[in-house]
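Every protein chain but one is kept in place in this view of the complex.
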Amino acid sequence: MVFEYAPAPESRSVVDIRGSYGLFIDGEFVDGHGEPFKTINPADEAVLADVACADEADVDRAVKAARIAFERVWGPMPGAERAKYLYRIARIIQERSRELAVLESIDNGKPIRESRDVDVPLVAAWFFYYAGWADKLGHAGFGPDPKPVGVAGQVIPWNFPLLMLAWKIAPALACGNTVVLKPAETTPLTALLFADICRQADLPPGVVNIITGAGDTGRALVAHPGIDKVAFTGSTDIGRQIARTLAGTGKKLTLELGGKAANIVYADAALDQAVEGIVNGIFFNQGHVCCAGSRLLVQESVAEEVLERLKARMATLRVGDPLDKNTDIGAINSAAQLDKIRELSAASEQEGAGRWSPPCQLPDRGFWFAPTVFTGVAQSHRIAREEIFGPVLSVLTFRTPEEAVTKANNTPYGLSAGIWTEKGSQILWTAQRLRAGVVWANTFNKFDPASPFGGYKESGFGREGGRHGLEAYLNV
Amino acid sequence: MTVTELQGFLHGLPGVDQVGAEERAARLASRSIKTSAKAEAIDLAISMVDLTTLEGADTAGKVRALCAKAAHPDPSDPSVPKVAAVCVYPDMVEVAVRSLEGTGIGVASVATAFPSGRAPLEAKLADTRAAVAAGASEIDMVIDRGAFLSGDYGTVFEQIVAVKDACGDAHLKVILETGELVTYDNVRRASWLAMRAGADFIKTSTGKVSPAATLPVTLVMLEAVRDYRAATGRQVGVKPAGGIRTTKDAIKYLVLVNETAGPDWLTPHWFRLGASSVLNDLLMQRRKLSTGVYSGPDYFTLD
Partner (left out) sequence: MSERMTDRLAVRKTYKLYIGGAFPRSESGRSYPVTDTKDRFLANASHASRKDVRDAVTAARKAFGGWSGRTAYNRAQILYRIAEMLEGRRDQFITELRHTGASKTQAATEVDAAIDRWVWYAGWADKITTVTGAANPVSGPYFNFSTPEPTGVVAVVAPDSPLLGLVSVIAPAIVTGNTTIVIASEPAPLPAITLAEVLATSDLPGGVINILTGHRTELAPWLASHMDVNAIDLTGVAHEDRRDLEETAAGNLKRVHHPATTDWADDPGTARMTAFLETKTVWHPVGV
């Protein structure tokens, strides 16, 4: 029989979206002086709110507020007291978790199951983890009394809006820095809700400043002379621009950029779990993941079998309303991103790769892309080289472990990789040779505040998470 | 096939990563089945129940009461489907067969020195023949876990073949007793072993060993029947048994079937729930859906 799951929408009533939002500077919401912009729900293109845009003067105000807060309040504050603020924030995030999850799904398009079970719990965990470091920095291996850097300018992407905020703000604050953070223009709402959480936590004004806007705002922030450290997560092209902007300034910079991860499946893998790992690797968060396993490298002797199982599994993926608790794949975040995915997919078809998607009904309104797999992809195809940042998997094959590693490393990126084999020594052999900052063996897309994350080569530099994540925010 | 080939085959099956399998089962368990889907799932689950009593204290009276419940789970509501089968010890088969005459409900009997299986093969076969002779339409045998764990797959295989032969027309469910096999790799191997030896169904547990059925164990068994059909064309059923107590539990198993083996298995013919107490919870939830009011245990029969 056919077992249809009835719609199971999460209630929107838990969130209260205001008509318009200002900038959060020095503990207050204030008007911006740029042209306000609209943020929309990518699942139905409905306008959610008008959002202020920070111009250079607004950026300057935010940086000044952060400087004063750094010098007068946050910098001199004992680590143990900073820790308690961060613990308090972590607790409020847990208390308001449903609200954050629903708002994230509405503004971003990601399935509620992910924002509820992955994003928001990790956000709380991140603050909880770094809170504990605030009064233990002398034990972190950076000298007996490491000092904060000062004011951090942070620019984050739209794929994990609140989680990326946590990755940036939690370690910065724990180390005694103050921050000016710019969320992505398509997903500003949870950052602005976080501003409210800062107020509920009585965080001193100016310690966290949230400024909204698009590329110009971001450029003004990273170029501002009052910023001591820049942290950016986003595309490799923008990362390059920022590195050029900061050239010769001596300012600290960490970049977490693009990727084209290889997910290597050896013939002896636990195939059912490998198929889950492939699915999780590329379809998690609509493939809007810098570390997505977008290149499946499968050993030729099991390629057919893996592909068959993969297709059967893909046919069970549920694409649709992000707020439906049974949705596996939500909406593409923006029209612009959808265009990119379509363009690269079309190019791949022209290059001769075989395209397949399971039958699935996509909603009429909003931005949608069916889960897609390309077979017969060669290393020379654009889709095997360029980051697609969408639910699109390229399948390549290999014959020997050496060939797998060579192909996996044959990219300017080096963020992540996956290995599937039941042979322990082969895991370690492969992991040693992969030029990537995160290697998931017999699992994929796992994140934890205790675990350093970041790339090799053009995937950027610096690490976020763990003890390593402190270094970017300490004057060492 | 020689014993060596059998061993080579079983050890050549892809491994099961425990963490990955449990994660997958947990994720499927988080599906939200509401309203019309829930109503449909509850009726389906009721129709899949093997209503079971396997106590030393079982009497004819107890079995008759159970059979009455099986045919009319909720006497006040004739739209409630009947269960799939009643599951009893061999000496109670006759009582059950008589009680269920004309209902279309099957009589399953555990056999082969259930639950331990620690008896000579002849005794196990006699046990089976007696149950079949008394009218059992389904036999739930146990495998020799000791032989399996010692690597003596040949013995396990031959015993299943012999019991299958003794079953005649009765369907054979092979109980793996996964709680004693412990690892998912063993569960997968035992599933294939049982299927290749002729099992019509593979069943998780006797209910006498903890843990009994779990979602990840059932997931691994559903993968096995799916792959076995893909390889041979023959479809084998799955029956988790023991530990399924609530409607929520039952629905999680249905989701697991739906998204692992697929809709072909979503019938009482190919999927059963070995349970007893779950039935009243299913009835209670069913009434909540139809009346909108939470019900209580006093409104459903305890048999």
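For reference, chains read A and B in written order, and residue numbers begin at 1 within each chain.
Assume a residue touches a chain if its C-beta (ideal position, glycine included) is under 8 Å from a C-beta of that chain, and two chains touch if they have at least 3 such contacts.
A quick note: this is a predicted structure, and the numbers were derived from the prediction, not measured.
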Selected from A:G34, A:G206, A:G239 or A:G390 as touching the chain missing from the view: A:G239
Of A:A408, A:A436 or A:A472, the residue in touch with the unshown chain: A:A436
Those residues of chain B which, in the complete complex, touch the missing chain: 17-20, 22, 182-183
Hidden partner interface residues of chain A, rising order: 125, 141, 236, 239-240, 243-244, 246-248, 250, 255, 257, 412, 427, 431, 434-443, 446, 448, 450-454, 456-458, 460-461, 463, 466-468, 476
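By definition in this document, only the chains that are shown with their structure count from here on.
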Inter-centroid spacing, chain B versus chain A (mean Cα positions, whole Å): 44
Residues of chain B that touch chain A when the two form their complex: 14-17, 19-21, 23-24, 30-38, 40-41, 44, 223, 254-255, 258-259, 263, 266-267
List of chain A residues in touch with chain B within their complex: 1-8, 113, 117, 268-273, 276-277, 316, 325-326, 422, 442-443
